[in-house]
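One protein chain omitted, others in place.
As written, the chains take the letters A, B and C, and residue 1 is the first residue of each chain.
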Amino acid sequence: MKTINLDYSAASPLDKAVLEKMAPFFTEHYGNPSSGHSLGEIPRKAIVEAREQIGLLIGAEARDIILTASASESNNLAIKGLLAGGKKKGNHIISSAIEHFSILNQLKTLQKQGFKVTLLPVDSYGLVDPEDLRKAINEETSIISIQAANPEIGTVQPLEELAAVARESEVIFHTDATAAAGWLPLDVNKTGVDMLTLAGDQFFGPKGSASLFVRRGIRLAPQVEGGIQERGLRAGTENVPAIVGLGEAARLARETLAERSAKIAIVRDELKEKLLSEVPHLHLNGHPEKRLPRNLNISVEFVEGEALLMRLNMAGIMVSSGSSCTSQALKSSHVLAAIGLTPELAQGSLLFTLSSENNVDDIPYITEKLGSVAALLRNMSPLYHQFLKEAQINA
Amino acid sequence: MKTINLDYSAASPLDKAVLEKMAPFFTEHYGNPSSGHSLGEIPRKAIVEAREQIGLLIGAEARDIILTASASESNNLAIKGLLAGGKKKGNHIISSAIEHFSILNQLKTLQKQGFKVTLLPVDSYGLVDPEDLRKAINEETSIISIQAANPEIGTVQPLEELAAVARESEVIFHTDATAAAGWLPLDVNKTGVDMLTLAGDQFFGPKGSASLFVRRGIRLAPQVEGGIQERGLRAGTENVPAIVGLGEAARLARETLAERSAKIAIVRDELKEKLLSEVPHLHLNGHPEKRLPRNLNISVEFVEGEALLMRLNMAGIMVSSGSSCTSQALKSSHVLAAIGLTPELAQGSLLFTLSSENNVDDIPYITEKLGSVAALLRNMSPLYHQFLKEAQINA
Amino acid sequence: MPDYSEKVMDHFTNPRNIGEIGEADGTGEVGNPVCGDMMKFTIKVKDNRIEDVKYLTFGCGAAIAVSSMVSEMAKGKTLEEALQITNKQVAEELGGLPGNKMHCSNLGADALHKAIEDYMEKHGTKSASVS
Partner (left out) sequence: MPDYSEKVMDHFTNPRNIGEIGEADGTGEVGNPVCGDMMKFTIKVKDNRIEDVKYLTFGCGAAIAVSSMVSEMAKGKTLEEALQITNKQVAEELGGLPGNKMHCSNLGADALHKAIEDYMEKHGTKSASVS
């Protein structure tokens, strides 16, 4: 059976060209970039180049890029690092209700340590209102962290406006751009963000490769302390192949971004249209236009996500869901709750994230399968039977 | 010109067999182990297997292994994680004067936060005295962290005795086994350590792969907060290829450890004998017997390490040094200072770490080159000229 | 796929006894959409035996398999026997359930018991042995 992966944000294959660029650094140019002898030279130069490419993807200079091993690590370095090492204004932090757990969970810890946290609400599309941000800022506000785009519902935030509000009040603005980088044009200077997180595995780079842009003058306390790699901000022998891979993935993403995103958005839009028009009782989550090009999030009314996911999996179709059963923490998506979705619709949510591997030819099959799976599960759903009864009564 | 790498602890080539095992996880089995659909299955199983292999290398169970991205990260998780998340006895920490910076630098930070730190001294061989440890423990002592072996002078600590002292007083004992793992037999239960750090790149596994063994019942606060990977102790999408590589490297290390270590020690010993007998004014650093099988550390009197290193490099021989000029932080080795070496001898130290690639056939060339390079640099050394004058006067 | 046993996968793929008995003798509902699983069991009782049992389930793979398994286990049993069925037994019959599915999804026996209770209440035979 053919496999149709529609869950590329969970994991994507490493771009073959990226792997090729990485390959010599495993066994041939394996040296430590800190070495004083010549085995360190090629790795050292390769890191310089990679850092430049990562910078170029977001309009930053190479020397302002701190290399880490995951978006989670970058996010932790940005917020905890700033609050431990920077010139804090006070004990207040602002973020949004729909951030990734690598933001939200550190905020919980910081709260226990005495920090005050404001989580800005979002509207039913998942948008943060810059006016809400303005009102939330006070003299104690040390950092604002708002994502560039949401990985689940795909909604893209008005980053420039949000960062402008932060700048007016001279509050440091961090953005978790993990879901956006490589898919949307990003420029740290145009948008005026002070720190930015990105991860290579979200745009066909290697797992274990990520970075944090830190605007010059901002002081962070390292979270992994030890050697003075990354200007003392992140200790540990450099993972040269991963860094080289991130650099190459960033270069490829920058060079093909507009085209790649546009192409994928066409397939995504077609899929959306087909699904919404042919399968009854579907509900689009997230913003209809302001969304990541590869992202589609749909709730299938009356049924639960894991069951859907398993049935689709049996048909070779891979998706993910915001249902509690599919989450490792057994909680349904906080993002779907924040946009006001009912628990039932949140449980029945399906997340599709596409790649260039997906094409319109598969859409009829996907539509047919989602239709039949939904019908089958609805047939055994007490909620659907109840709906039918109520519809009969109303009729 | 032939290259003779004698600096394998700085970086080693990835074992080809390990890379082969990793390869399918880049592009084929690229799935996210947390995925609910079948793309997550093979990666998930691969991680289970890798975790088992890592455990086996140190006599631990798979479920007590926390995967991280570097030894530095593991060390930071062990100490800061315990002090932030565990049931602390008090604000006292014991470590040794010759730990890696990923231990020492966090201790500095913790000191600023109010913790009291005792750094145990070492003797001229670099050994910590268990009696010193016993005396240093008080009712406030929450954690003891002493390395299994020193990466620079190679000295192997009496881990079992040290851990026994800790256990008597019911203090948690962490060991940074980064330099020892894969080279010396380690068993967390026989030695009675509570936490153990190791890193794959020290035994031909991939860069960016490391782990922390945490004995059941010990509570740590995650340092990278976010998703609930690694039982909530270390967030971030699993770096599957790196983990698979670490597992395979651990398996190979375990299966060949005794043989590999013995073979390399023979070459190392031969090199030591030849150098010490044929090049005048050399000085062996570290313990003559209780040392890592691949490690040799020698001070070349009257000359400075970087100059030696560069001259040897020009002859195709790669080594490193504990001199200030070769350190990124521009400080000469704290380890050599702790064993009481004079600044001059510390500046002239050379670290050789071998691998199976090295063989006795190269020893005459290495000896000859070290001899001629030392002579050449001594010829321009004010310290050597002074020594000659004093020798003349004394004669 | 989650780490489900073959038996779970079989019951999930081919769930037995789906539906709602029109004029049920007893009805039992557990769960809600917040926790992610809902089950509605309906039973037909004859001569103190469960003559027929059907269910509707909103929930994950485990919840569906559990419902199906419970329906099979209950059919033909006396009410007293059926009341002895525990969630744990159901999980065991299914070849085990992943640890994180033991709580919220493994409610089939509870739903069945509620249906039996409902029947007993309606027929004035509410037993003290209801767990």
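What we mean here is this: contacts are C-beta pairs under 8 Å (C-beta built on N, C-alpha and C of every residue); 3 or more make two chains touch, one makes a residue touch a chain.
As the structure is a prediction and not an experimental result, all values here were calculated from the model.
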| item | value |
| --- | --- |
| Contact residue for the chain not shown (choose from A:H37, A:H174 or A:H334) | A:H37 |
| Contacting the left-out chain in the complete assembly, out of B:F101, B:F204, B:F302 or B:F352 | B:F302 |
| Missing-partner contacts on chain B, residue numbers | 302-307, 310, 313-314, 323-326, 328, 330, 332, 342-344, 347, 379-383, 385 |
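In the analysis below, only the chains that are shown with their structure count from here on.
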| item | value |
| --- | --- |
| Centroid comparison with chain A (C-alpha atoms), farthest chain | C |
| Where chain A and chain B are represented by their mean Cα positions, the distance between them in whole Å | 35 |
| Multi-partner residues of chain C (at least 2 other chains) | 1-2 |
| Set of chain B residues in contact with two or more other chains | 36-38 |
